[in-house]
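For this view, one protein chain was removed and the others were kept in their places.
The block that comes next holds chain A.
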Amino acid sequence: MTVKAQNLIWGVKRKPIVRDVSLHVAKGETVGLIGPNGSGKSSLLRLLAGLKKPASGTVEINGKNIAQIPRKALSRELAFVQQSAATDTNVTVNDVIRLGRTPHRSALAGWTEADDNAVNQALDRVDMATRRRQPWQTLSGGERQRVHIARALAQEPQVMFLDEPTNHLDIHHQIEILRMVRALDLTSIIALHDLNLAAMFCDRIVVLESGEIRACGTPAEVLTPALLRDVFRVSAEITMGAEDAAPHIRFAAQ
């Protein structure tokens, strides 16, 4: 499924947050959204997912304007994973993943085989099948994030949006989560802070600065010392990987 944004503008009161962003994401692509704090990554992600309404501009999913698709139908096409969403409710892994079926179920419909299959596949996909009875409160940060992704998968979406899914995770789990997302047969758009991880796991990288797209292209095209100095205000050396390998960034202390 393709995602196409045209001239998106959005702001709070008189302060513009997203200024005139246009973006085209092809089917099956994994796109990384990077940029300094406050550059509008999260806001852009929410505009693309239809969780915020743009002041002007449109988002199209497979050529259809999402403003004209009812919210419930939209949630069968695209899923959104918040950064470390929490709850005090005493739910199990199974309960949480079943929530992903919400857009597929009517108010009183029973639990169907299709629902069951979607949940089981999602559980297998994130390797939590043996943990389905476990209470949410006893999961580690990495496990919680995996369950959130499984819940998004249970929606059976074509497009997945992830807002800093690796926040607060150790490096092993960061790589595990991103490898998992990349292996999914989905179009995914991920807001990320870690530039090396973005380079390793994304087909394309979009660099945001003050709500505008500063650069867009493959990691090797986009991640240059000049851009990192301008946008992130750091000096860095970049080693190009051989063949398919991702470029590697080494930041200088000064």
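Everything that follows uses one rule, which is that a residue touches a chain if its C-beta (ideal position, glycine included) is under 8 Å from a C-beta of that chain, and two chains touch if they have at least 3 such contacts; residues count from 1.
Note that contacts and distances are computed from a predicted model.
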Chain excluded from display, named as in UniProt, from "Dihydroorotate dehydrogenase", "ABC transporter permease", "Protoheme IX farnesyltransferase" or "Cytochrome bo(3) ubiquinol oxidase subunit 4": "ABC transporter permease"
Residue touching the undisplayed chain, where the options are A:6, A:58 or A:94: A:94
Candidate in contact with the missing chain, chosen from A:116, A:221 or A:237: A:116
Sole residue of A:40, A:54 or A:103 that reaches the chain not shown, by the stated touch rule: A:103
Chain A residues touching the omitted chain (full complex): 46, 49, 51, 71-76, 79-80, 82, 85-91, 94-96, 98-100, 102-103, 105, 107-108, 111, 113, 116, 119-120, 132, 137, 155
